[in-house]
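Structure, as structure tokens:
Complex shown without one protein chain; remaining protein chains in place.
In order of appearance the chains are A, B and C, and numbering begins at 1 in each one.
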Amino acid sequence: MADLTYRQAVGRGIAQEMARDPRVYFIGEDIAAAGGVFKTTEGLHERFGPDRVRDTPISEEAITGAVMGAAMNGLRPIAEIMFSDFFATCWDIVANQIAKARYMTDGQITLPLVIRSANGGGARFGAQHSQAMENWAMAVPGLKVVAPSNPRDVIGLLAASVRADDPVIFLEQKSLYASKQDVPEGEIVDELGKATLAREGSDVTVVALAAMVPRAVEAAEILAGRGVDVEVIDLRSLVPLDMTTVLRSVAKTSRLVTVEENPRLCGWGAEVTSIVTEEAFYDLDAPTLRITTPHIPLPSADTLEDLAMPSSATIVTQIQRVANG
Amino acid sequence: MADLTYRQAVGRGIAQEMARDPRVYFIGEDIAAAGGVFKTTEGLHERFGPDRVRDTPISEEAITGAVMGAAMNGLRPIAEIMFSDFFATCWDIVANQIAKARYMTDGQITLPLVIRSANGGGARFGAQHSQAMENWAMAVPGLKVVAPSNPRDVIGLLAASVRADDPVIFLEQKSLYASKQDVPEGEIVDELGKATLAREGSDVTVVALAAMVPRAVEAAEILAGRGVDVEVIDLRSLVPLDMTTVLRSVAKTSRLVTVEENPRLCGWGAEVTSIVTEEAFYDLDAPTLRITTPHIPLPSADTLEDLAMPSSATIVTQIQRVANG
Amino acid sequence: MTSATDSSAIGLPVPTERLLELYRMMLDARLFEEKAHKLFFEGLVKGTSHLALGQEAVAAGFAAAMRPDDLTFCTYRGHTHTLLRGADMAALMAELLGRATGCCGGKGGSMHLTDVAVGAMGSYAIVGAHLPIATGAAWAAQARGSGQVVVVFFGDGATNIGAFHEALNFAAVWKLPVVFVCENNLYMEYTPIGSVTAVPNPAADRAATYGLDGIIIDGNDVEAVYAAAVEALAHARSGDGPLLIEAKTYRHGGHSRADPGTYRPDEEVKAWLDRDPIPAFRSRLEAEGVESATLAEIEAASSAAVDAATEDARNAPFPDPATLETQVWADGGSRWRT
Partner (left out) sequence: MTSATDSSAIGLPVPTERLLELYRMMLDARLFEEKAHKLFFEGLVKGTSHLALGQEAVAAGFAAAMRPDDLTFCTYRGHTHTLLRGADMAALMAELLGRATGCCGGKGGSMHLTDVAVGAMGSYAIVGAHLPIATGAAWAAQARGSGQVVVVFFGDGATNIGAFHEALNFAAVWKLPVVFVCENNLYMEYTPIGSVTAVPNPAADRAATYGLDGIIIDGNDVEAVYAAAVEALAHARSGDGPLLIEAKTYRHGGHSRADPGTYRPDEEVKAWLDRDPIPAFRSRLEAEGVESATLAEIEAASSAAVDAATEDARNAPFPDPATLETQVWADGGSRWRT
């Protein structure tokens, strides 16, 4: 076991896969010589050489186009989009090309590629470097969407993403980069579409993702002291979406709360909630509840940004409404 | 009154606003001399001259950037993005710049602009020219999203959009362009955020948008013959979202069905459903139901495309499940 | 501006056999698309179709010069490019008609013809988007040392979109084996390219921005195209990096579907129809001594092939409804939940 940061786990995950499979290449802005602006990819350039780990121009369409074309022609590439906000600059390649190529060609084209990106708020970077856009990706048929909440899962899910034969949008939550965990040595490989129980409980089901998982767990611990036993589900991937785990939990608790970092409208929380109210309506004993960032761009000032994103304190307050409902 | 197609209504709506306000300019690809690839804008170039109605290069970032910058400097411009799929090529300008400018500057920048586009399927154009992307726009804080279902509303809502001081994504449903309606002469101006009852009913609330409205009404007529009295709500705009009308209807019917053209995950139907199950849980007597296109890119073949999109027949079958539930 | 046509470099004169092959290719493309046009008006080709009638020499010249493992990327105006790489004609026709036997099972349609088995890596319907993708395929060729060259075709209008710029710079900096071929047919949909472009030659005049030579060729002269293609492929294959070629050509008809193309001046249309690449090349072949009977044989064969493909497609079944939800994912299905 070694104490590993989420940031370091990214580098270890990429290295694990590059060492295993010579078809894995990695490109992006400042990811090679400089080791990445979040220092996630330090040492990869030295270890795997300048051909397999390569800096690009500031050309997000060229970067995402490059991994798409390369995946069509024998590589299993990884690209970094530095901040997930920049997906907007290459959304055509991601949403119209990568996501649709297999279907449009009836399976002739297979795209084993991963696009990693630093997602979400909390760093006081303002509205153009902070948004959580997991719901953008989830809304596009043909993309798998992964968002780990801890260092171990970064490695396991990154490995699963690289090994998947489908395009994966892999979102690393910025606010988690400094978080630490004891992670076993050796290869770690997970499966996509398997949620985990971050905390078992019997009174309320709380479904969370990425940075919202530790906050939900913290809230659950507080609520435990107040007699509310919360089950926290870490979704880990949005596509595939592990509804089996969610529905099983709701059958037990009869109460559903989702905690999303993304802005209010059309988030994954709405999707999960709607599936539950369609398929498990009679299991529910109280109104469903979605906790999200308000439907606003994120502000830069620290005091405002902290107010915007769901905190463990707001999660506690909100859950109490449902638990007593 | 005159019989007007949805297609013609677009041109009439633009003309109404351009004649009224000299600050209204209109740009896009092939919209001027050629009158638009869907023939929606015929005659505007002749009537308002080459300065106010102008063809652009194939440069969607330049087009959307142009209307943003122009709106910052005294115009009230309209841009056409020929097919809504192409929003992906300028999503950064739309979602990161236009949507966020006012908030980031704390109100210093006002963007009275409209971006119109032909949205949705049914024309056998395949996955890159057919998607319904209203949920993409709805998910981005700072964008208003309008999608009329009939010629009269095209004019009224377009006028409201042009007169709004906020950026509006105005989606014209491709499959409705040929539809006709008797429309009164003279100025028509509506308000954004006002849903209408396309059909009154007491047994089930069906919420629909754009091309799904006539299909839902057709389904309702069939169901009326089977003893199910369906209320059909035409949302007309997703932002602002008229939840007052929806909640009032659900209070009456106790049953909620949404009919969306967009693919399954994270659509507006999930949003509306989640709001209802949070705020009107105890009004509901049956599971909620979302009818959508499956979570797939749209196929080109006519037989497959027809199967993919919600038809009045599938709406009938699905609603019956809830009505009897 | 330099010319890519250096006859000595490619061992000109081109052998007669190859010339006849070029003739056959152009004819196949021409007759295939004329038939597609007819079927569109019969209501059998649904949605839309963008014909390259008049532009066949570009597709033929390049396809003839390519190695079987080289890769082609083209646009919605891609029937010809896909066909001439060797895709099965009946499968293409069936795709236009939305049939189960279509090359994409009916899911792609006219704008998305693809046949990966012959290196036709797809027809892309968002202007310019395939340039970065083709660049990526060339990167993989370089990385794997496969010796493949990627050829990507696009229109004049595509030169004003951002993806063009990003792809060209990227390919140039990484010295990737990709040949960018702009088919300048003077129009975007209905708007003349000259009215919205800052330079007269939308591709060639921009080559210097990427440290490349601006190459202009006569896109209606199939021999010139072939010669340029041979040279460009050799250049790219040898590791000398990308090339940007602007082929001047013209589409005989409108942009798509039922567009009659009336926005174009009559004299312009006439002048270009007079330069139709097929009769011009036919005359040249005759002048060079090819027997009329040989040509007539090719013509008959092309015509018969198109008829057979059409018959096949007309009789093909519609897609099994179950296929609606297949092939979103590599496991063949479309399930997004577990």
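The definition used in the following text is that a contact is a pair of C-beta atoms (placed from the backbone, for glycine too) under 8 Å apart; a residue touches a chain by one contact, two chains touch by 3 or more.
All values derive from a computational prediction rather than experimental measurement.
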item: Touching the absent chain when the full complex is considered, from B:80, B:134, B:172 or B:242; value: B:242
item: Omitted-chain contact residue, chosen from A:60, A:153, A:203 or A:283; value: A:60
item: Per the touch definition above, residue among A:69, A:107, A:126 or A:142 touching the missing chain; value: A:126
item: Interface with the undisplayed chain - residues on subunit A; value: 29-30, 33-34, 37, 55-61, 85-86, 88-89, 123-129, 264-265, 294-297, 299-304, 307-308
item: Where the unshown chain meets subunit B, residue by residue; value: 25, 51-52, 56-57, 59-62, 64-75, 77, 92-93, 96-97, 101-110, 112, 141-142, 164-166, 193-194, 239-244, 275
item: On subunit C, residues whose C-beta touches the chain left out of the figure; value: 160-166, 168-169, 172-173, 195-199, 205-206, 208-212
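We adopt the following convention: only the chains that are shown with their structure count from here on.
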item: Farthest chain relative to subunit B (centres taken as mean CA coordinates); value: C
item: Mean-CA-position distance for subunit C and subunit A (Å); value: 40
item: Approximate Å spacing (C-alpha centroids) for the pair subunit B, subunit C; value: 36
item: Touching two or more other chains - residue numbers and ranges from subunit C; value: 104, 106-108, 112, 124, 126, 129, 162-163, 323, 328, 334, 336
item: Where subunit A touches two or more other chains, by residue; value: 92, 96, 103-104, 141-142, 239
